[in-house]
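Of the protein chains in this complex, all but one are displayed in their positions.
Just so it is clear, A and B label the chains in written order, and each chain counts residues from 1 on its own.
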Amino acid sequence: MKLFAIRGGIHPDYRKELCAEKAIVALPLPRKLTIPLQQHAGAPALPVVAVGDVVGKGQVLAKAQGMISAPVHAPTSGRIAEIGDFPAPHPSGLTQRSIILEPDGRDAWADDLPAPIADPFKASARDIGDRVAASGIVGLGGAAFPSAVKLSLGTRHKLDMLLLNGAECEPYLTCDDRVMREYTDEVVDGARIMAHALGAPRVVVAIEDNKPAALAAMVKAAGAFANVEVVSVPVQYPMGSERHLTQAIIGLETPARKLTADLGVVVHNVATARAVHHAVRFGRPLVSRVVTVSGKGISQPKNVDVPLGTAVSELLAFCGGLSGTPKRVISGGPMMGQPLPSLDVPVVKGTSGILALTDAEVNEKPAGPCIRCGTCVTICPCGLVPVEMAAFIRKENMDGAAKSGVMDCVSCGSCSYVCPSHIPLVHYFNYAKGMINAKDRERRKTEQTKAMVEVRAARLEKLAEAKHKATAARKAPTETPGEGKASA
Amino acid sequence: MLMEVGISVGSLTVMGAALGAILGTAAKFLAVEEDPLEVELAGILPGSQCGQCGFVGCGPAAAALAKGEAKPNLCVPGGKAIAEALAKRLGISLDMGDHVEKVPEYALVKEDLCVGCARCLQECSVDAIIGASKQMHTVLPDICHGCSKCAEACPTEAIVMIPITPTLATWHWHKPAVSDHVH
Partner (left out) sequence: MTFLPEKSGPFGHAETSVQKTMTLVLAALLPATLFNVWLFGWPALLLFLVTVGSCVAIEAGCLKMTGRPVQPTITDGSAVLTGWLLALSLPPWAPWWIGVIGALFAIWMAKFLFGGLGQNVFNPAMIGRVAVLISFPVQMTAFVPPKPLFTEGAPGLMESIGITFGETVNMDTVSAASALNFIKTELSRGIPVSQSMASVPGFTDMALGFHPGSMGETSALLILAGGLFLMAKRVISWHIPVSLIGTLLVMGTIFNLANPDRYLSGVFHVMSGATLLGAFFIATDYVTSPVSKSGQIVFGIGCGVLTWVIRTFAGYPEGVAFAVLLMNSLTPIIDYHIRPRAFGRTRKGEPLALTRKT
C-alpha cells in the first residue's frame, strides 16, 4: 500500500523495550474502587445507584446524560460505599464526583447484562451503536471520546474506510502493542463490527513498524478477511494523531474545522475495537483496560489489565512500587500525558499508561533564551511557528497567538521536546488555549447576561404598560385604549 | 374685521416664532448630550446595572470611561473579556498589573434562612432567581452574573456570594514560570 508523507515530527527515545515483551497480567481485585462519573469527553454521567446498593459486575452505576456522554459500569461486584468528591487523575489536583465501590471478591457479572448480538453483521448500525453507547465505550487511545458518537458518523457521511489506529507513537506505551499481539482476533472482529456499523467497506489497520510482532499477528489474523488490510507505517511521532495518520494513509489533509469523516475516514483505536467486540459478542461493558506501567522509576514495568477505578498507588504496588523518587509520575505517554497530582487518584478509561520517570529520563533544565534555531518550526506537524506563538504569549498577546494559530496546535509536545533552550513551548500553548477559552466563556456569559437584561426590561415595560392600562381603565371606563397608550 | 384677523394671525405668528426660537435655543443649550462613544461603550458593558464598579449603572460607567475617569477594568462581572474590549475601543493599553482581579461569584440561597420575601427577585436584573412570595427561592448559577444586589437586598442574609472556582472543565495551565532574563 502506498503511504504518504506527513509533515515534521520527531523521533523521541521510545524506550518501549522496558515493557514490550511483558505479557498482559490481570491485577488482583483491589479493596476499593473509586469510579469517577466523568471518564470521558462530554457531560458527566448521572448516578443511578445509591449508597448501600449491592451491584453486579457490569451493572450500570451512572447513565449517560446529553448527546456526548458515556455511562459508567461497576468494574466488579460489590457494594456502593460512598458517592462523593474525590481527587481526579488530573494535573489541577481538583476533585470530581465519584462512586466508591467496595468489591465483594466474587467478581460476579450482573444477571441483567444485555444479550450478545448473535450476528452483528446482520444487525443494524443503530443497534450496534446503541450497544456501544450502552457499554460505556470511549476512545481508549487516551482522548476518551465516546465511541458511539464516532460510530454514528456513517449516517451523515459516506465512508470509505475504518482506520484502526495501532500506531502507538507515544514512547514507553506498549498496551496497544500487547493487545494486538495477545487479543488479535478480538481486535479484528471488533474492527469488522465497527466497519459494518459505519458502513465502511474497508478496514485499514495502521501499525508503526517498531512493532514487528504485532504487525505479523495482525497480518495473519486479517488474512481471513478480504476487506481488512494491515499496513506498516514509519516510526514518526506523532503518527498516531488522527489527522496525521489519515494523511499518511490516504494522502489528504483534513481541512481545519472538518472531521476525517469528511474525507471518508473514521479512526478508532485498536483497544477500542476489542472493547466493541466484548460489548457486542458478550454484552459486556467496558469495566477494565490494559495499562502500561513503565519508566525507570518503576521496579517491575508491566502491562496490566486494570479494573477501572483502581488507585494508581495500588497498581504501582503490584508493579513492585517505585524505585527511588521519580521526578514525574504521569498518566498517559510522556509526550502528551498529564502529570498526576498524587498516587491516590484512580485509573480511568483514558489511562493508557502510568509512567514514573526519573530525572535522567525527563531531562528537564531551566529555560534559556531562544536562539531562533527554527527546529520547532521545522518539526511542527501542524505547520505552525511555535517560536512566534510563544513570543506572543509571553507578552500576553493572546490575539496575536490566536492569529498565529495556537488553537490549531494539538499539543503533541514535539517542539518542547527538541528545543535546545528547553523553553516550555507547549506549556505556553496550553496556557494560551486555556486563557482564550476562558475569555470566550466570559464573552458568552456577558452576551447571555445582556440578553437576559433585555428580556427582563421588555417584560417589565410590558407589565408597567398593562398596569397602566388597567388603572386607566378603572379610572375612566369610557376612554379608548388608543388614548391610553398615547398618554403612557 | 379683516384688521382683527390680521392682528390675531400676526400676533400668533410672532408669538409662535418667538416661542419656537426660545424652545429651539433651550433644546440646544439644555440638551442631554449623547456621546456616540458613550453609547458604544455602554454597548460593550453587560447592561445589568449592578453597580459593582461604583457607578450607579452601566450608563454612568460608560460616561466615566468615555471621559477617561474610570479604568477599563472597572467591570467586575465582565471580567477580562470586557476589560480588553473596552481598552481596545478606547485605544488604551490595559494594565491589569495593579488590579487585583476580583474572582467572579455567584449567589447562593441558604435554604434555612430564606423566608420567601421575594425582595431579591425584584433586584435581579437577569431573572436568575426562581421563587415566589412565601416560597423558598433559588438561584440559577449558570444565569447569575454575580452582581450581588440580591444579597444586599435580602433582609435575612440568606443569600451569600460564592466565588466561582475552577472546575475540571474550566481549569487550565498557568503561565509557565520562566526567568525574566530569558526573553
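A few points about this structure:
The rule is short, and it goes like this: a residue touches a chain if its C-beta (ideal position, glycine included) is under 8 Å from a C-beta of that chain, and two chains touch if they have at least 3 such contacts.
Nothing here was measured: the structure is a model prediction, and the numbers come from that model.
Although one chain is not drawn, the whole complex shows that of A:82, A:127, A:253 or A:305 it is A:253 that touches it. Set against the missing chain, the residues A:266, A:293, A:330 or A:438 yield one that touches it, A:330. Looking at A:32, A:202 or A:422, the residue that reaches the missing chain in the full complex is A:422. Only one of A:306, A:380 or A:452 touches the chain withheld from this view, namely A:380. In the complete complex, the hidden chain is touched by one of A:181, A:243, A:289 or A:302, namely A:243. Contact residues of subunit A toward the unshown chain are 7, 10, 12-13, 91, 93, 171, 243-244, 250-258, 262-264, 313, 328-330, 334-343, 355, 357, 361-365, 368-375, 377-378, 380-385, 387-388, 405, 408, 411, 413, 416-422, 424, 426-427, 430.
Where subunit B meets the omitted chain, the residues involved are 173, 176-177, 181, 183.
Keep in mind that, in the parts below, only the chains that are shown with their structure count from here on.
Remark: subunit A and subunit B have CA centroids separated by 41 Å (rounded to whole angstrom). By the touch rule above, subunit B contacts subunit A in their complex via residues 46-49, 77-82, 84, 125-128, 143, 145, 166-168, 170-176, 178-179, 181-183.
Within the complex formed with subunit B, the residues of subunit A that make contact are 38, 88, 90-92, 94, 96, 366-370, 393-394, 421, 423-424, 427-428, 430-431, 433-435, 437-443, 445-446, 448-450, 452-456.
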